[in-house]
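With one protein chain removed, the remaining protein chains of the complex are shown where they sit.
Our next item is chain A:
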Amino acid sequence: MSETSPAARRPAGELEASVLAALWAAAGPLTPAEVQGELGGRLARTTVTTILSRLHDKGAVSRTRAGRGFAYSPIHDSAGLTARRMRSELDKQDDRTTALARFVSELTSEDEQLLRSLLDEADAPGAAGGPLPGSGTTP
């Protein structure tokens, strides 16, 4: 029981989600090894390969030959445009909160300053995870 890592015991659907998210977040196609690295090595390479080919079978990702294996990228489908139109329809309805709980709500300028100071304070010992977006570090 205790031999399996916490990552491996997660439901298959959650693993697929993590792998697809890594592909979307990447700038270009990723090989299984790169996906494994992206996910912090929590999954075995064979697991990642299996998940990627399953996603390919489902039509969620496309693949191209890369050396001896494949490199995978998410499919930017033509339905994207339709989706965007629907999304803007959703946005028009003034308060979406009734139906959908969004991850983050909009920030005011005061919120932004407060948030940055909170995170900077928490970060002081050994910053991890890269710089925050839009930090005032433009040269």
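As a convention for this text, contacts are C-beta pairs under 8 Å (C-beta built on N, C-alpha and C of every residue); 3 or more make two chains touch, one makes a residue touch a chain; residues count from 1.
Note that contacts and distances are computed from a predicted model.
A.B. asks: For the chain that's not shown, choose its UniProt protein name out of "Putative tricarboxylic transport membrane protein", "Peptidase M48", "ABC transporter permease" or "ATP-dependent helicase".
C.D. replies: The correct option from "Putative tricarboxylic transport membrane protein", "Peptidase M48", "ABC transporter permease" or "ATP-dependent helicase" is "Peptidase M48", the UniProt name of the unshown chain.
A.B. asks: Touching the hidden chain in the full complex, which residues of chain A are there? Just list them.
C.D. replies: Touching the chain left out of view, chain A contributes residues 11-22, 24-25, 38-40, 55, 58-61, 74-77, 79-80, 82-84, 86-87, 89-90, 93, 96-112, 114-116, 118-119, 121-122, 129-130, 132-134.
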